[in-house]
Structures are given as C-alpha cells and as structure tokens.
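The excerpt is restricted to a subset of chains, each kept in its original location.
For reference, chains read A and B in written order, and residue numbers begin at 1 within each chain.
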Amino acid sequence: MRQLTQYLTNHTWAFMLMISSVTSSVYALPDPGMEIDPERTALVITDPQNDFLSPDGVTWGVVGTSVTENNTVANIEALLKAAKANGIPVFISPHYYFPADHGWKFEGALETLMHNIGMFDRTGPLNLEGFEGSGADWLEIYKPYIDDGETVVSSPHKVYGPENNDLMLQLRKRGIDKVILGGMSANLCTESHMRELMERGFEVAVVSDATAGAIVPEGDGYQAALVNFRFIANAVWTTEQAVQKIQQATSSN
Amino acid sequence: MRQLTQYLTNHTWAFMLMISSVTSSVYALPDPGMEIDPERTALVITDPQNDFLSPDGVTWGVVGTSVTENNTVANIEALLKAAKANGIPVFISPHYYFPADHGWKFEGALETLMHNIGMFDRTGPLNLEGFEGSGADWLEIYKPYIDDGETVVSSPHKVYGPENNDLMLQLRKRGIDKVILGGMSANLCTESHMRELMERGFEVAVVSDATAGAIVPEGDGYQAALVNFRFIANAVWTTEQAVQKIQQATSSN
C-alpha cells in the first residue's frame, strides 16, 4: 500500500481504520464534532408536516413504523422547545407542491410517488384555500413554535434539498454558519439538506432520532440515512445529546 | 387514512405500495425510467482515480471489497467504451485536494479522513509535479478514453457534489440534460452528484455496479447508496443494461 509506513506513523486513525475494517470492533471513522456557538447556530427542521408525521398523512403506511420507533414527533418537539428556551433561532424548510408542479415533464422515483399521492399539495402559491389541517400543514403540536413570530419559514424546497429555496440565504443573512438538523424524511429531504448545507460551507450536526424514513421493499430509507449521516456530517447526535448541548452552550454565555 | 378511497381508485401503485409494505413481496416504488436521447445525453464518471480504484490507492483497505465484488473497474471501462463507440459525450468530475484545502477550519467525517490520509492530494492548482501515477491520477486503463481530446474534464469537486465545480455548466453548454452516472464512491461523490444533478433539473440514470462504496464498522456505504439510488434516481441500471440502452438509442438514429 502506498506510503503505508508514513501514514501509519503520522495518522493513528488510518491505522485503526484498517484494523477496524478487519475486526469490525473499533470505532473507525473520524468524528469531527460541532461546537455550538449560540450566535452562529440555528435549528433547521425539514418537512414538519402532516403528510409525514400524522397517522392521517398520506405516507404513514410506509414511514409510520420508523416515526414511531424513533419517537420522531416528540423528539422534533423537544428540539423546538430547547431552541426556543435557549435563544437558538429556528428555521423551517417546508415541502409544498402547487398545481404547476404537476406539469413537470420528468421526475425521479420518489418525486413521482409524491406527486401521484398528492403529497404536500396546496391549491396554489397565492392561495391558502384548504391548507389549514391539510397534509401540507404543520403538525398541530408544532404550530405554537412555528407561528410565534420569530421562526423563519423558508420558501418550499421542490425536490429534496434547499438548492431551490431561500433557506441558506435566510441563515446567512442572520450570520448562521452552524446547523442542528432534524425533520423528515431521513434519506430524502433531511439528507439532501445535510449534503447541500455542507457543500455551501455550513457545519451540520444531524439529530438521528429527530427524523425517520420510509421502509419499502426496495430498502430501508432510515438505515441508509444513518450510514450517510455518520459518513458525511460534522456530528451525529441523539435528541437528548442535542438538547443537552444547546443548554450547555447557551448557559455558558 | 386521508382520502383513502380516492387514491386507491385513482392510483393503483399506491395501493400496491401499502400492500407491499406488509408483504414485502411486491415491487412498490415507481420506476420512471430514462429514455436516452443521443443528442442530449452524456456519460458522467466521478473520481475514476487511483486512490479509489487501484489496489495501491489509499482507500483500498475499505473500498477494495466492494470494488472487487461489483467488478467496478471493468464496468466503468465498459461504459467509457460504449459511450465513445456510440458518440455519447463523456464528462469526468475529478476530486483533487491542493495544499490550501488543508487550511479549512472545519470538515465532516469523511472529509477529515480524506485530508488525513492525503487522498487525492496534488502539489497545487498550477503545479503538476508528482501528479503522474499518483493517487490523484486517472486509473491507467482509463487514460486512452479520458485523454482522447474529446472527453470533458471538469474542475475538481471539493466536498462530494458538483456544487463547486463547472460540471453542470459544461453539460448545459453542450445541450445535455440527461446523465448516465457512474464512478466512485457510491454513497459519497456519486450519490451527491446524483442528488445535485436532479436538483438542477437533469434526469439521472445511475449505473449501480459501475460504482462501489466503503465498508467500515459504522456502515456499508454501498448498500446505503443502493437504497438512495432506487428511491431518488430517474432510473437505476446495471452496466450491462446501460451499455445495451446506449447501443439501442444510438443505432436507431
């Protein structure tokens, strides 16, 4: 192996990585971590909407198991509560489809699915008829946090990531460069937000049980996301860890 | 479930999806597919470089098993050969790190790893000293295809996706809006390219055995990618299918 001796000497982890790939018993990937700076850190929640999180939502049949097992609904609320209590700004990146979106000429697999089942459908960009309580609306218990006049609601993302909405600009315009990320669904919008935020130079800590994923015959979206969170993010926390870190970082100020 | 009757009536697949989530025996996700239009389709290969694909590369210890099992090296070559033989333009999105990149103040887990092991390192953006045959160089057998004066080599991506290089502009400037995607590694650069290309309105068919992923104690990168390819892409093909489709699409012209 190229320059093996050199990097064995210099980089202990590289050695551990190779060992671990044999023994599967050593924690091998680096874990860079993310320090919460209260002035520059925000909580971002993707798709906290009925169609993902309510038993009445159109995807409950495939995400319900994962949402229940992770205690996702309560965990997202715990993050919202901790952020609000400790002055960490909250940003919501919602998912809406308008009638014009159904005129797209091509779509990937899950996009096709979402359009077919009318997921996140709204009457129009300038029309709120039927929105209240619909699958596109916030889960009822989150409304006090989102509607408090402080939370920033970005324009809707349209595929999975924030490439086509104003979430990143809203973060930057408030001096945010670190994101605590939760929401739905794990390997789709949450992971695409993690990836895009990192490509644009944000640090991202993903909260692994404040999300959940679809389980279908083709695969377990939640398990796939867990692997990618661990490979890619700056940090992966549980909700309990995230809440604790938020409290510690803000109380020390 | 909301409006169950209506979408059971209108959308047979939704019904199958729910059934399948119970029985795990029915093919459930939509499979939109991608039609190759020879005038508007390109082959894109990420990171066809020694550090991923050569037994001498710095990551062989963690990706070697997956590369070998998938026959990745030969499959990428088969794609290159089929594209060149049938007039499908080829684009390469490489991964290079320059000395200045080691001055970054924060990095995600795999970024930290790549920097630590000197992966894809080059002497400088305007310096090719030591490049030939290094871990950052093309795998030797791909050079005839890449150095033929026709293949477009984009500037390097720096995290995992094409957000920070000119790949997408190069594709658009040649009228390409459909991409056949292969290369390394599955859940990192290949998947980030798939996601970003789709956010920017390209159709993407991923070639699932013309890639491979790292297997570490924290997870199997290749398996995670397979799930996400299937959930997200417009199409997932084997190399054999991709080659056949390229031949059919171009011969019919």
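Methods note: a residue touches a chain if its C-beta (ideal position, glycine included) is under 8 Å from a C-beta of that chain, and two chains touch if they have at least 3 such contacts.
Bear in mind the structure is a predicted one, so any value in this text is a computation, not a measurement.
Number of identical chains making up the complete complex in this structure, 2 of which are shown: 4.
One rule holds for everything that comes next: only the chains that are shown with their structure count from here on.
Least-squares overlay of CA atoms from chain A onto chain B yields a rotation of 180° to the nearest 5. Distance from the chain A centre to the chain B centre is 23 Å, each centre being the mean of its Cα atoms.
Every residue of chain A that touches chain B in the complex is listed here, in rising order: 1-3, 7, 11, 13-14, 17-18, 20-21, 24-32, 34, 56-58, 60-62, 106-110, 112-113, 116-118, 135, 159-161, 163-164, 187-188, 191-192, 195-196, 198-200, 203-204, 214-221, 223-228, 230-234.
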